[in-house]
Each structure stands twice: as C-alpha cells, then as structure tokens.
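What you see is the complex with one protein chain gone and the rest in place.
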Amino acid sequence: MEKEFSRPDGRSPTDMRKIKAKVGIIPNADGSALFSFGDTIAIAAVYGPRKMHPQHQQNPEKGTLRCDYKMISFSVEDRIRPGPNRRSSEISKVTDWALEPVLLLDRYPNSVIDVYINIIQANASTRCAGINAAALALAHAGIPMKNLVSSVSIGKLDKNLVVDVSKEEEDWEEGEGASDIPMSFTSNGELTHIQLDGRIDNEKLQEGIKMAKEACEKIYEVQKKALKDFAKKE
Amino acid sequence: MSEIIKINKDRIEEYLSKGKRFDGRKLDDLRDIVVETGISKNAEGSARVKIGKTEVLVGIKMDIATPYPDSPDKGNLMVTAELIPLSSSRFENGPPRINAIELGRVIDRGIRESKFIETEKLCIEEGEKVWNVFIDIYSINDDGNLLDAAGIGAIIALKNAKIPKYDKEKEKVLYGNLSDEKIPLSNEIPIPLTIYKIGGQLIVDPNKDEEDICETRITTSGFNGTIFSMQKGEGGSLKLEQMGEVLDLAKKVREKIFLKIKDYL
Partner (left out) sequence: MTETRKIVIPGEVIAKGKEYLPGEWTERKDDEIISIRFGILEEFDKLVKIIPISGPYHPRRGNVVVGKVENILLNGWFIDIGVSENSFLSVSEVPKYVNRGELEEVLDIGDIVVAKVSGISKKGVDLTIKSRSLGRLNEGIVIKINSNKVPRVIGKEGSMVNLIKKETGCEIVVGQNGSIWIKGNTIEDELKAKKAILFVAENISIYGLTEEVQKMFDEEKE
C-alpha cells in the first residue's frame, strides 16, 4: 500500500517557506539587500559601476556584470574552510547569466558592476536566495534594468513536484530520490536560469517549470514591496 | 586612490582639539552598540554586533581533532577574520590581506591570553581527542573600528555557543544536535578596546573618516584592571607620558563597553 506523500515540514507542494526581503542593509554599498527562504538567508551588495580592473577584461561597448557568490564558514553544519571553491565559482557565473539579460549596461563602457552575495545561513536553495537578493541590490543601486529577476527551486521528491526545496528535501531518498531544479525568471516570464540534478521526464519537467514561474510571480511581489517600502523611508 | 580629504582632516583635528567630534560625541564616547545572538543556526554559536554603522558577524564552529603534542589534554582555538568586499569598496576578494590577518590575530591574542576558554575542559580523551573551537569573523559594513566590533562579537558568540552532541561509538559529531552544555568559559572576559590617536588627541570608536586619519592605534583586551593583550597598530608613535593616559582611558572605556553588553555575557 502506497504511503501518501507529505513534505517533511508539512508544507503543501506549492507552498514556499516564509519569505523575507529587505533593501538597504549595508550603508557602504551602492545597493544592498537581504532575501531569505525560511532558514536560508542571503545578503547581497552592489558596488559600481566602477572602473574595471584588470584592464584587459574591460568591454568598450558596455559595462560588465561580475557576481561573486560565497557561503560563510558557519552557514552550514560542516564548517567551510575559507578559500577558493569550485561550486561557488560556478554559482557565481550562473548568477551572472541569470541577471545579465535584464540589465542595460551600454551606458557604462569599460566599467564593472560588482555584486557580492554571501550566504549567512544555508538550508538549501541558496543560489535562488542569492539571485533574489542580488536583483534587489541591483535595482537599489540604480542600475538601469528592464525588469527584476526572481528565482526559486523546484524539487521532485520521488514522483512529487514541490516548490522551494529545503535541505531535508534535498536529501530525500525514497523512491526516485530527490531532483533539484533551481530556476530564475524575469518579471515578464522569461527564463534566464535553469539547472537540474536528478532524474525527470519531459512532461514533469515542463510542469515543474510552470510551477516555478508561478512561484516567481509571488516572489516578485515581495521584491517589489521591499523596494517600495525602502523608498518610503527616504 | 586615497580616500582622505585634507580639508576634512584639518577640520576633524581642529574640532578634536576642542574636545568635540563631528557627530556630537565626546572623545571617549562610544557609538550605539546593538547585539543580536543566534543569527546563524548552523553555527554552534553566533552573534551580530553593530557599533554605529559598523557591523560584523561572528560564528563559532566546533569539531573533534587530535590535540597538539605539547598540550595533549587541551582543546584548540583558531580565530579567522575575513574582511569581505561586501562590506567596503576597499576590500577585495582573494586570500586575506594583512589587515584581516592582523585583526584575527589581535582578537585571538585577547581570547587566548586571558584563558577565557577553559581549554582543559575541552578534552575528550587525553592525547587522542579534543574539541577545536573555530571563531570566524566577517565584516558586514566597515564604518570604522572593526577591531572592537569583532572583539565584542567574538566574546558574545562564545558565551552564546553550545557544544554539539558527540556520538562516542560512531566517533561522529552530531551537528545540528546541540547539547545543553555551553563552552567552558572563565569569568575573566577579554573585553576589547582600541584607542586611536588623531592630531595628538586620544579617541575611542572612530567612524571611517576619523579612522582614516589616525596616526596610530593601540588595542587592548582586559577585565577588571587586568590587561591580557595589547597591540600597537599603524605607524606613528606615542610619547611615554601619554601611555599612562592611554591605559587609564582604555580601562575606563572597557568598563563602559562591559556595561553595554553585559546582558549578553
């Protein structure tokens, strides 16, 4: 007899964890924000546009976005030793690609816009929290943008699709195990980022993508409110 | 490019010579200190400290390791500081530069020399297994005096930390499963305080504009009149006659800091 599926923390399949977004948390930065999914907390700071160094990386046609994602040593249970990390390098690049399509950087030739993302506390979906925080920080920094970008992870736990994967769900072992699909959408529904770890068929994947798009629409509303709330205090 | 603006420096020094500072503080006044503990749940202990607009995060992690041969019955301490580019346009990515290295070592000195952590009580099996305590410091916004913010964060995070459960049979640390046991700490708390010299005047807790123009600084850690560690940083010099003033001021302001943070200690 098949056991009915339920998420470890009791959420419904389309429920995200409690989302928190706050803009303007780092006074020194040109733009900054915090974004969290439940216990996963990301902070982002933007510095720029500023002169790009080293010179050979300058682009004379437009500004360059340079994202840097790092987890702090005590964000996870097993302390992360400080130092270069391939996973972080890949996530940094994927974050670049997720955000770049909405940025209008032709006004800033030979300049760089540095986005620093640090994960303060990790409970899976860290790159998604990072992208959400970075998008807010870029808007706060006054970078011209066509749109915001919102990001969420879809999981497939055995055969069940869920929105906003937690660490417990990432480690799901029953049946087909866990598949993890982080995605990012612009606020007019274009996909700028997708990754997949696991096993899934085309139909289910497309269903998951639709679920992510709907979740991102909700995230967008939270991001919009965070920016407007910040401006009201100014 | 130097961020220092000479006419501002002249004005700051002029004002200091009258015993005043731009933000209305007296020379020995601290900015508001705001503390939050337990801000990162995967750490064994953590704290967020804001002094004015300066902010640091400090986390405690623990693991089991073999002890050093010259201290087979004592746990170990390692303090690391990272000045991350998120916190200031002056910090870059990459291996720690000397300012981060010095900061970590200065905080380490205070905690180690005061014997604040009772390392003999961190022994599980003499010569075989002891607890390592890692104190990791991150700058979140640099508006001057990261040194004292970090030192305060470290002692509060230590006070807030609990030892994880240890499965002796499987020889595994059960992270995420904290015991009720706190890290064994003594009552002699290494309260940090750095004194900065600007235009001949001694001040405490500078903001960034003030810190940029300081000629020299002295960091002390101490408790109840005993000093555990000291470090003079930056170039510059102090007259012998001024040392007495430095030590008196340090003692006075360390007490102020203690009063402000004692609820967390």
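The letters A and B name the chains in turn, as written, and every chain counts its residues from 1.
Just so we're on the same page, a residue touches a chain if its C-beta (ideal position, glycine included) is under 8 Å from a C-beta of that chain, and two chains touch if they have at least 3 such contacts.
Just so you know, these numbers come straight off a predicted model, no measurement behind them.
Visitor: Of the residues A:Arg11, A:Arg50 or A:Lys213, which one touches the chain left out of the display?
Guide: That would be A:Arg50, which touches the missing chain.
Visitor: Among A:Ala141, A:Leu161 or A:Ala212, which one touches the chain that has been omitted from the display?
Guide: With A:Ala141, A:Leu161 or A:Ala212 as choices, the missing chain is touched by A:Ala141.
Visitor: What is the set of chain B residues that contact the non-displayed chain in the whole complex?
Guide: Residues of chain B in touch with the missing chain: 1-2, 4-8, 10-11, 14-15, 20, 22.
Visitor: In terms of residues, what is the contact footprint of the unshown chain on chain A?
Guide: Chain A touches the missing chain through residues 30-31, 48-52, 102, 104, 107-108, 110-111, 139-148, 186-188, 224, 227-228, 231-232, 234.
The rule is short, and it goes like this: only the chains that are shown with their structure count from here on.
Visitor: If you average the CA atoms of chain A and of chain B, how far apart do the two points sit, in angstrom?
Guide: Going by mean C-alpha positions, chain A sits 32 Å from chain B.
Visitor: Please give the residue numbers of chain A that touch chain B in the complex, ascending.
Guide: For this pair, the touching residues of chain A are 26-29, 32, 39, 41, 43-45, 47, 50, 68, 70, 72-79, 82-83, 114, 116, 118, 120-122.
Visitor: Which chain B residues qualify as touching chain A in the complex?
Guide: 39-43, 46, 53, 55, 57, 59-61, 63, 80, 82, 84-89, 93, 95-96, 134, 136, 138, 140-143, 175-176
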